[in-house]
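Heads up, one of the protein chains got dropped from this complex, but the rest are sitting where they should.
Chain naming follows the written order as A, B, C and D, and within any one chain the residues start at number 1.
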Amino acid sequence: MNDLWIIMKNELVVTTIIFLLLFIKIGKGLKNETLLPLIQFLLLANLLQGFFFNKEGLLFEGIFYSNTLIIVQKNILSLGVYLISLVCSDWLKKSPQLPEFFILMLSALLGMFFMISSGNLLMFYLSLELATIPVAAMANFDLHKKVSSEAAMKMILSSAFSSGILLFGISLLYGATGTLQFAEMSALLDGSPLQMLAFIFLFTAFAFKLSVVPFHLWTADVYEGSPVAVTAFLSVISKGAVAFILLTVLHKVFLPMMGIWYNLLMILSVITMITGNIFALRQQNIKRFLAFSSIAQVGFILVGMTNEGQLGISSVVYFILVYIFSNLAAFGVASAISSQTGKENIDDYKGMYRTNPFLSWILALALFSLAGIPPTAGFFGKLFLLTAGGAKGSFWYIGIAALNMIISLYYYLRVIRSVFMDKNDAPIEKISVGRSATLGLLLCGAGILAAGLFSWIFEYIRGILN
Amino acid sequence: MMEPGLYQILFISAALFFTGVYGFLTRRNLITMLMSVELILNSVNLNFIAFNKYLWPQKMDGLFFTLFVIAIAAAEAAVAIAIIINLYRSHNSIDVENAEDLKY
Amino acid sequence: MNLLYLIGLPVLTAAALLLARSKEQVRWISFAGSVAQLALALALYFAFRQERAAGNTAAMLFDQTWPLFKSLHINFHVGVDGISVAMILLTSFVVVSGVLVSLNIEKMTKEFYFLLILLSLGAYGFFISLDLFVLFFFLEIAVIPKYLLIGIWGSGKKEYSANKLALMLMGGSALVLVGLLGLYYASHGGTFDLMELSHLGIPADTQRILFPLLFVGFGVFTALFPLHTWVPDGHSSAPTAGSMFLAGISMKLGGYGCLRVAVFLLPVGAKEYANIIIVLSSIAILYGAFATMMQKDLKYINAYSSVSHVGFSLLGIGMLTHTALTGAVLQMVSHGLMTALFFAVIGMVYDRTHTRMVNDLGGLMKMMPFIGTIFFIVGLCSLGLPGLSGFVAEMTVFMGSWENADLFHRIATITACMSIVVTAVYILRAVGKVMMGPVTNPVYLTLKDANWNEKLAAVILLAGILAIGLAPFWLNDLVRPATETIAHQILQVTK
Amino acid sequence: MNGSTIIFYLLAALTIVCGVLSVSTRQIFRAAIYLIFSLIGIAGIYFWLDYQFIAAVQVVVYVGGIVVLIIFSIFLTQQAGELLPKQKIGRKIFSVLAVFCGFALTMVQVYQHAFYENDGEAVKPVVANIGKQMLSTKQGGYALPFEVVSILLLAALVGCIVIAISKKEETA
Partner (left out) sequence: MPSIATIALIPLLPFAGFVLLGIFGRTALKKPAGYLGTALMLASCILALYTAYGYFFDFGKIHGAYQKLVPFQMTWLEFSKDVSINIGFILDPLSAMMLVVVTFISLMVHIYSLSYMKGEERFGTYYAFLGLFTFSMLGLVLSSNIFQIYIFWELVGVSSFLLIGFYYDKPSAVAACKKAFIVTRFADLGFLIGILVLSYYGGTLDFGTLIARLTDPSSTQMQAAVNASFLGASALTWGAVLVFIGGAGKSAMFPLHIWLPDAMEGPTPVSALIHAATMVVAGVYLVARLFPVFAISVPGALHVVAYIGVVSAMIAAVIACTQTDIKRVLAYSTMSQIGFMMFALGVSGYGGEAGLGYSASLFHLFTHAMFKALLFLGAGSVIHFVHSNEMKDMGGLRKLMPVTHITFLIACLAIAGVPPFAGFFSKEEILLAASRGNTGIYYMALITSGLTAFYMFRLYFRIFWNKEAGHDAHHGKEGGFALLFPLVLLALCAAGAGFIPFGEYVSSDGTPLHSEFDPVFSIAPVALGVAGILLASWFYLRANDRADRVAASLKGLYTAAYNKFYIDELYLFITKKVLFNLVGRPAAWIDRNIVDGAVNLVGNETVAFSKLIKKLQSGKVQQYAIVFLGGVLVLAVLFIYIWH
């Protein structure tokens, strides 16, 4: 029973922080200027504790389990949340409900932690909802903006619909196997049509969360309407978490049905990459643009997931780490600009390099990483994903993926071109980036470079699996 | 007329499920869409209970699942309604087609 | 000789650039860095010769390996043979002169030099890496600096050109990537190591699939017809140093890749697709030359002529004989030096007259004898005059091509030979219009000849051209053993 | 055909018919009422299945909680007596088609599936058993999910408060 405290340490810490914030809210209203650093400190503490005193183990008879890989995944998510609190600090400072915002965000994070650790469909479902419903509320945090509530509405309704289908799938699966435990279920899967139907119903919930085409349609609208911090959270943390659990589900639970999900992932990844890219081509709003780009990135993640071996898992986990750095850097820049000037259009960025070289370089670095250009880590990430995806020797498949990299490069370069090359008589004025936002952006930039060039990071992730 | 059993209940629940889906797809009022979602969730609950009763009675997995789904449905409905009301304030309407600023 | 210096030096230079405070500092740091590169490359050359003279006949010298991604069997494996050394020498020459001619850049000086140095880093890394993963890494590193150089400091429809260049090159590297992954899996053992892969004997069917991917992928970089269209636009829009790097270094990455990766590792594929390569490159040679004849912009002239000239090295590769392969490498080196010098001179002319239109220019020899002379010499090199590097390379290609005795190869060779006449036509047309004849614009009468930095840049490149042209044996001796290894691979397949 | 069967089919009919009416009527209050009846029908089925506790929860939470919440929100947002707007006919056709296909597909799969026949000893779904297991951390215990749900409810509460209540700060 003593193990409980250690094995569930991450969750307990997050819960503690949630309650701490609750008390702060209920008690004296602290000003944002003092509160935000405090929260950032707490998040940093949360991140750091994840590196120490970890223990693998099962709790509650397998409902909850933890191992080194899961701890790494949780740390990646904690890192992401910490970075969000830094890079979006300009927006957060202005938010009138700062503690509530973080209560919700941490609840969602907690949900993700539980989700990654869940060993049971019930637990999985509950934590999925815990990771979703607060985010929907957060999407509405730009209370004075019409689009914000529209985004929240779209999100809550879509996810309700999606979880309805998920539940239906779970119920069928329950009927067909009689268990909700992952560990027991795997042996009971025989690939009968009903199970397949159930699996597809179940899978669509993951697909919905990950914004896999054709279940992606909510993504862009929600990203565009939500506050930047929420968009960042949605596009990075929640995607990462779902990708992690999907890895587990596919590679552990549904391994007997691999023949099916291999093809499924292959088809969906191709459609996803192409659709995401083609839509991203014509976007003007930077958040919407990043939404579609992240859809395309998900296509790549799926490519890596098709590999059922260790390479598949490690490349996906590694890519998500890289993706967190890259996407958060991009969102950080977008947040800094939109919170100070309200401009979110790519055309507004024209000539920005003259006035804001720092932001421009960070943005460039981020976009290059997203495009998979060396020496950024995105290059390595993409390459490992493709390496994993090509393991079955299907050249056309990685060929399509590689060609999609070109399309994506086209639109990433469009932004770069606006920032660096286009002339503009009235570029965005000099933006004073706050200290913590600068720190966040620098951390992201360093991460983008270091995660690739320091090969031991990938090796470490890979090493866990042995 | 057949003796009621698992398949009958599954039929009911599936029918209810797709009725809810139909409502979700066609209702333009956000609150009625929410009501459709409730139908969907209830059909799932029915499924769980039926499976628990007829196939796997040794444990109460289905029953508990149902309980938790009901709890979550409540939470989801609460947040959804809050969002809808907020939307109503800014749009003066809860017609889903009036909230389509975000597109393409 | 530690090959890591070649990577470390540009990195250090770039880091120093980041710390630089003024434009002057930036210029001197880059200049010093590039001179150091040159010195290093020369040191490498002599060390290499010494090692060979001492009887070391290993295929790759100075090779070193560090594990990079151990679980994927990816190592940081570097080493050089004669071809790499030649390419490294070429790169260092072009870098020094590129830095020199752009000393007058005022716009975003620091960024400009940073990108130049980054580009050189990519090139050095590419030429020394023996692990395909690392090779690919460096190949792609070199793309974005080109994009930015053209897009920011370019002229004309620069955004369009920059985009086109970046996308086509990335398209090429996407193909390369697929090919590399194919090799990785074809090798079962899962290795990216070039030398290991070369011993594996990849099944013929796999080679048939992979060869076109790799060859076309690298071919895009080196303007393989009909995927060359980024060349004219990219070159013409780029700033002077950008064009020099693009044509002098970047296009060589592709040729080197074709040879070192595609042909060396996939000899069966090379054998089977050789005729297609020959047809394409013959077309490129002649068609590029004819297209050049009609160009009015000096940069377009040189860009199209590059298409034609690079065709020679692809032709050499397609011919697959030892001599032809040697010729291909020589042509790469020669073309790199020559075309860089050509662009440098065009840049000098443009800086003064603010036009590159052949018809607007005239009689410049009178005001700028130095520039005129260099222009003329490089033109002569381009049309293959003995004593200059172009001749040596082209003749080697021709001789090598002629070793294939059947009619098809003969016709291709003769087609290629025919370009020496067409080349003469367009080069003399350009020289005649621009440098000779009456002065067309009285404004030109006040123009000044080259500055010291421009002169020095030109002289450095010219020295390279003459060193090869007058005494080709040193380069030939350097390259031949290396190409022999490749030719040997092909020969084995034939047996 | 015995009484139990008749009751079952009556309940089934009530559930489905009210469900269908709930999604098709153009008067929003009636829709809510039909929903209540449909939910009650489901509660009846639970009862019929001997799952009294669940039936009770269903009535209390749904009929007493969620639907009331819905009705309140209708009050808040709806101009009285207005008919609901009509949906475009194309959308309706598509929806019917999709829904019918989905239903058919599901039912075909369900009927074709040979469900595992289990005759192990059943656990009685009585309140005592449920309560014990709910808070147990042992085999089959649901203490952890319970906690998760409680956090979820807390978060939902916080979210609701922020979104729905903080009108004042917005105008300020």
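Before moving on, here are some points about what is shown:
Everything that follows uses one rule, which is that a residue touches a chain if its C-beta (ideal position, glycine included) is under 8 Å from a C-beta of that chain, and two chains touch if they have at least 3 such contacts.
Values in this document were obtained by computation on a predicted structure and should not be read as measured data.
Shown chains touched by the hidden one, complex as a whole: A, B, C, D.
Within the whole complex, the absent chain has one touching residue among A:Gly29, A:Pro193 or A:Gly309, and that is A:Pro193.
Of the options C:Ala32, C:Met357, C:Val421 or C:Ala463, the residue whose C-beta touches the omitted chain is C:Val421. Remark: the omitted chain is touched by one listed residue; of C:Phe31, C:Tyr45, C:Phe312 or C:Phe391 this is C:Phe391. Among A:Lys154, A:Lys287, A:Lys350 or A:Arg417, the one in contact with the hidden chain is A:Lys154. Residue positions on subunit B in contact with the hidden chain: 21, 24-26, 28, 33, 96-97, 100-104, in rising order. For subunit A, the residues touching the absent chain in the complete assembly are 153-154, 157-158, 161-162, 165, 193, 196-197, 200-201, 204, 208, 214-215, 217-218, 220-221, 260, 263-264, 278-279, 281-282, 407, 410. What subunit C contributes to its contact with the hidden chain is residues 164, 167-168, 226, 228-230, 232-233, 287, 290-291, 293-295, 304, 322-323, 363, 365-366, 369, 380, 383-387, 391-392, 395-396, 398-400, 402-403, 405, 407, 413-414, 417-418, 420-421, 424-425, 428-429, 432, 435-439, 471-473, 476-477, 480.
Here is the rule we use: only the chains that are shown with their structure count from here on.
One simple way to say how far apart two chains are is to compare their mean CA positions; for subunit B and subunit C this gives 65 Å.
Measuring from the averaged C-alpha position of subunit A to that of subunit C gives a distance of 42 Å. Distance between subunit C and subunit D, defined via averaged C-alpha coordinates, is recorded as 70 Å. Looking at subunit C, no residue sits in touch with two or more other chains. Across the assembly, subunit D contributes 106, 110, 115-116, 118, 140, 142, 145, 149, 152, 156, 159-160, 163 as residues in contact with two or more other chains. For subunit D in complex with subunit B, the touching residues are 1, 4-5, 8-9, 12, 15-16, 19-20, 22-24, 28, 31-32, 35, 38-39, 42, 45-46, 49-51, 53-54, 57-58, 61-62, 65-67, 69-70, 73-74, 76-78, 84-87, 91-92, 94-96, 98-100, 102-103, 106-107, 110-111, 115-118, 120-123, 125, 129-130, 133-134, 140, 142, 145, 149, 152-153, 156-157, 159-160, 163-164, 167.
Residues 105-106, 109-110, 112-113, 115-116, 118, 137-145, 148-149, 151-152, 154-156, 158-163, 166, 169-170 of subunit D touch subunit A in their complex.
By the touch rule above, subunit C contacts subunit A in their complex via residues 68-72, 133, 136-138, 140-141, 143-144, 147-148, 151-152, 158-159, 162-163, 166-167, 170-171, 174-175, 177-178, 181-182, 184-185, 209, 213.
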